[in-house]
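Note that one protein chain is taken out, while the other chains of the complex remain in position.
For chain A:
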Amino acid sequence: MSIEIPSFTVPGQPLCPTLQKTKDPKLVHKFEPGNGAILQQVEINNKKTSIISSTLVGKVQIEEILEDEKETTDGQDEEESKNSQKEDNEEYNIKKFKISVIPNLKNQYNEFDFINKETTNTNFATNLPKEGDIVLSRVTKLNLKQAFVEILAVEGSGNVLTDSGIGSNGHGIIAPGGGSGAATFSIHQASSDLGETFKGIIRSQDVRSTDRDKVKIIESFKPGDIIRAQILSLGDGTNYYLTTSRNDLGVVYAKSYNGAGGLMYAIDWQTMVCSKTGELESRKCAKPF
């Protein structure tokens, strides 16, 4: 009995064992992990087996690895493994496959759009925010003319940089690249360690589309708010320029009293209410639906 390989996967989902029998008793399929897949050791009924599982959300792609590609490699290790393969080969024919997961990046309604090997090489390169993208960002600083944010994720393709886990560099909360010890920015640790978060600016005239000259930044955003915004331009090389001048853009997550109080909910376009105290604070709210 052969196991069916899922066609669409989520991170952590097992795809197949590394070796699989086929209907032909002499033929064995051997799988190797490609992009978006990893080799894992699992224990099933006290027996250790290696399987391949997915690390991405996406479609599974299986390619056959042709033998003569392998022959070109050299080195002693390779020779040893070849020898052992030869022993195996006396009993079985091995057909090798590379199994990879292709993240469905751009247009999920266009089925011809996604198979593009060049763009699936690294997660990092594909998730860079670009003009027109909708991003989630966190407010870090305000002044009278603009709000400074750091970009956390690009909508539809995930975090800008991968999360290496909370507390992997010590304890407590520390600013990106800050001082002795730890760095814990919950979303993208690697980048904040280096002080290399993707920064953005929302200018006051880009906050909303009506009454643009009467916008007060302090009545639109507060430090710590999570904002859904669109990228206007790549900006000056240090900062992206973002806009929230659309109904579906603006503050999506905020806590009252500068992040110390309870979660707040939008009650109209410009007001959020604290779920614990009922206190009102003004924000440029995003349409929730």
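By our rule, a contact is a pair of C-beta atoms (placed from the backbone, for glycine too) under 8 Å apart; a residue touches a chain by one contact, two chains touch by 3 or more; residues count from 1.
Keep in mind that, in the parts below, contacts and distances are computed from a predicted model.
With the options "SWR1-complex protein 4", "Replication factor C subunit 1", "DNA-directed RNA polymerase subunit alpha" or "Polyribonucleotide nucleotidyltransferase" in hand, the undepicted chain maps to the protein name "Polyribonucleotide nucleotidyltransferase" (source: UniProt).
Residue A:260 is the one among A:44, A:66, A:144 or A:260 that touches the chain missing from this view. Summary of contacts with the chain left out: across A:141, A:212 or A:276, the touching residue is A:141. For chain A, the residues in touch with the chain missing from this view are 138-141, 170-182, 195, 223-224, 257-260.
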